[in-house]
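One structure below.
One chain of protein is taken out of this complex; the other chains stay put.
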Amino acid sequence: MKHLRKELRFHTESESEVVNITRSVEAAVFESGVADGFALVYPMHTSSTVYVSDSDSSLTEDLADLLSDLVPESRPYRHNVTDSKENASAHLKAVLTGHAVTLPITNGRLDLGTYQTVYYFELDGRREKEVIVKILGE
Amino acid sequence: MKHLRKELRFHTESESEVVNITRSVEAAVFESGVADGFALVYPMHTSSTVYVSDSDSSLTEDLADLLSDLVPESRPYRHNVTDSKENASAHLKAVLTGHAVTLPITNGRLDLGTYQTVYYFELDGRREKEVIVKILGE
Partner (left out) sequence: MKHLRKELRFHTESESEVVNITRSVEAAVFESGVADGFALVYPMHTSSTVYVSDSDSSLTEDLADLLSDLVPESRPYRHNVTDSKENASAHLKAVLTGHAVTLPITNGRLDLGTYQTVYYFELDGRREKEVIVKILGE
């Protein structure tokens, strides 16, 4: 059995930003030497989220807009009283989008569909953030 | 360590359709010979989703209705301008429902609760689609 823990680091310029991380995850899979297994792509923060979607970048803007409608920043959240960062909506958007993903590895590569792209969605940026790629297999 | 990659294929007659795939996933677990491990049930498309819920089929209709209210097809999505398939809402529903599931395997079987059912939710059908069951364990 083989395993690898790879750290990806982010510091976005905007508070909200979507980053295509497919190549970084692929690089970690290659480095692990795992031919068959799983790659868990896991944000170490609860105000960011990782998801898989279509390669079209305009869809990432549609997702950001939808989440802003479903989880408005201006809602009176209790967390924004107890925590000065006032990022309750960021945390809740991360829960609704699943926070982390587990991806299949086959023949030493991410086993994704043609248009599938792995995205890091920063919901509370302008500071240091980390995502762990944890790989397990043989 | 053992592993298996099994492909399930779908071609639904409707644009939106829910299919109970519990038995197909069980069959893959049996074929893998894995007694203890994980089964990742992973759609190779970003306009379909896999989720676990109650066996009552009327609940699948409730979910479809709820998603249509939260992510209306008629919203003016950017993706529907850049992509002629006009399936933005399908992609976004897949993100909100988590896209894929990881299931426990114990004693050579899916380790599910009494009423738990594994569903494939086609959100943009009438064409060939695939789901990977990737199994890892011993």
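Letters A and B name the chains as they come in the text, with residue numbers starting at 1 for each one.
We adopt the following convention: a residue touches a chain if its C-beta (ideal position, glycine included) is under 8 Å from a C-beta of that chain, and two chains touch if they have at least 3 such contacts.
Here the structure is a predicted model, which means the values were calculated and not measured.
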item: Selected from A:14, A:82 or A:107 as touching the chain missing from the view; value: A:82
item: Residue among A:27, A:40 or A:64 touching the omitted chain; value: A:40
item: Positions on chain B where the hidden chain makes contact; value: 1, 36-38, 51-54, 56, 58-59, 61-63, 66, 70, 96-98, 101-104, 106, 111-116, 136-138
item: In chain A, positions touching the absent partner; value: 1, 3, 5, 38, 40, 42-47, 70-71, 75, 77-79, 81-83, 88, 91-92, 94-96, 98-100, 102, 130, 132, 134, 136
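Operating definition for what follows: only the chains that are shown with their structure count from here on.
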item: Rounded Å distance, chain A centre to chain B centre (Cα mean); value: 20
